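Note that this complex is displayed minus one protein chain, with the remaining chains in position.
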Amino acid sequence: MSLTRREALGLTAGAAAFITFGGQLAYAAAAETEEAIKAFSGGSMPASGKISLDAPEIAENGNTVPVSVSVDSPMTADNYVESVLILAEGNPSPAVATFHFTAMSGEAAAKTRIRLAKTQNVIAVAKMSDGTTFMDKKEVKVTIGGCGG
Amino acid sequence: MAKIHKTGVLLAGLLTAGMSSAALAGGPVDEKLVIDEELEIITRTAAPEGHPLDEVISGWHYRTKETRELEADSFQNPGMLYVERGEEIWNTVEGDAGKSCASCHGDGEEFLKGIGANYPKWNADANKPFNLELQVNQCREANMQAEPYKFDAADQKALVTYIKHQSIGMPVEIDLTQGEMQEWWKKGEETYYTRTGQLNLACATCHEDYNGNYIRADHLSQGNVNGFPTYRLKQSAMVSLHNRFRGCIRDTRAEFPAAFSDELMALEVYVTWRGTGLSVETPAVRQ
Partner (left out) sequence: MAAPKPRVKVPKKASKGEVVTLKTLISHPMESGQRKDKQGNPIPRKIINKFTCEYNGQVVFSCDMDPAVSANPYLEFTAKVEDSGTFKFTWVDDDGSVYTTEKKLAVE
């Protein structure tokens, strides 16, 4: 948890440094990402563990990046994963998708394909039926094509 | 140029031996493409006689694991959406003659098997090689009395994807003995080796001399066309061969010829021949 928090603070500081060179976008994205996480978790920063996010280290093209999540949970009627929020903190808007599970899902696992505007962190936050939240994060490097595209 | 070529091969060889991971050098990965765990695709094969390289290799080998996996699963492959759309078009009546493709040719899956693997082929009436797009348009005008497709119309791409897909797994082989195919092949070869544009690049510069190396963060393949039309992640859609030809030539900062012009038809004949023996992969998935 402390690591996550330090990373989040580091991000904000980096973005603040960037702002003096004349860009407000980077700051907005980092702050917006943190806001989105807190809105989802109910105010606190989620703990690490339980959720695992899988994404390629290098994406050949940012238009179609496979990401999958799985959360460690018994998935019974009174102990299951309610939802998983996916965020991309370097996109113009961090929201990507939210998966909603039920006990009938059997497992809290899902996969989709997403757009990443540039190299950045992808974040997944799981909310359990008891309200606790967990988070994982992966950096995905987005490569540029060979001939100017 | 010959000297650079040899050094490149040597370097790639050293890296392969030393690191047992050709992917790091930008070269082809040592994997097998089997679609849905049942259809084996020929992605490497001995080059045809007269080919400048010893082995022809599908572009599949130059892509990342994630992109390769998309092609290996016919459900996950987004190109299959266009195959399904193409099947609808095959069976849809259009034009004043009140016909569909199926009205004359019957079931597409039966009729089309193997056909896409042998295109382009000589068309005696037109006195030039026809690719699938030209063949479809001729059929639409002459037999269906329908408007020919405009280049890269969504339906043109979907129908050609469907037609070519019916030959998936079958080796590419075009007949150069018919009509003037030899002359067109020769003309295509000239284009392939002619440097063009402000960047002064020929097709051969990237795809023959430097294949297996990086261009910026991208891997250069041999530029084989056995997977076209191909689903490109960049466009998130099917990309036709002539669209790719024009894009490539544009990137050398040269003026690019019209789709299906004699120059690009000759290039299609020649480049298709270069991939002789590779399986049709349509719809391939590329970056």
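Think of it as A and B in the order they're written, each chain with its own count starting at 1.
The rule is simple: contacts are C-beta pairs under 8 Å (C-beta built on N, C-alpha and C of every residue); 3 or more make two chains touch, one makes a residue touch a chain.
Keep in mind the model is a prediction, meaning the values are calculated, not measured.
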Options B:Met80, B:Cys139 or B:Ala259, residue touching the unrepresented chain: B:Met80
Option from A:Ala29, A:Leu53, A:Ala88 or A:Val140 whose C-beta touches the chain left out: A:Ala88
Missing-partner contacts on chain B, residue numbers: 75-76, 78, 80-82, 84-85, 88, 154, 236-237
Contacts of chain A with the absent chain, listed as residue ranges: 63-65, 68, 75, 88, 91-93, 95-107, 109-116
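Definition applied: only the chains that are shown with their structure count from here on.
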Cα-centroid distance, chain A relative to chain B, in whole angstrom: 37
Of chain B, residues touching chain A in the complex: 63-67, 70, 78, 206, 215-218, 220, 233-236, 247-248, 251-252, 287
Contacting residues of chain A [partner chain B, same complex]: 56, 58-61, 63-66, 143-149
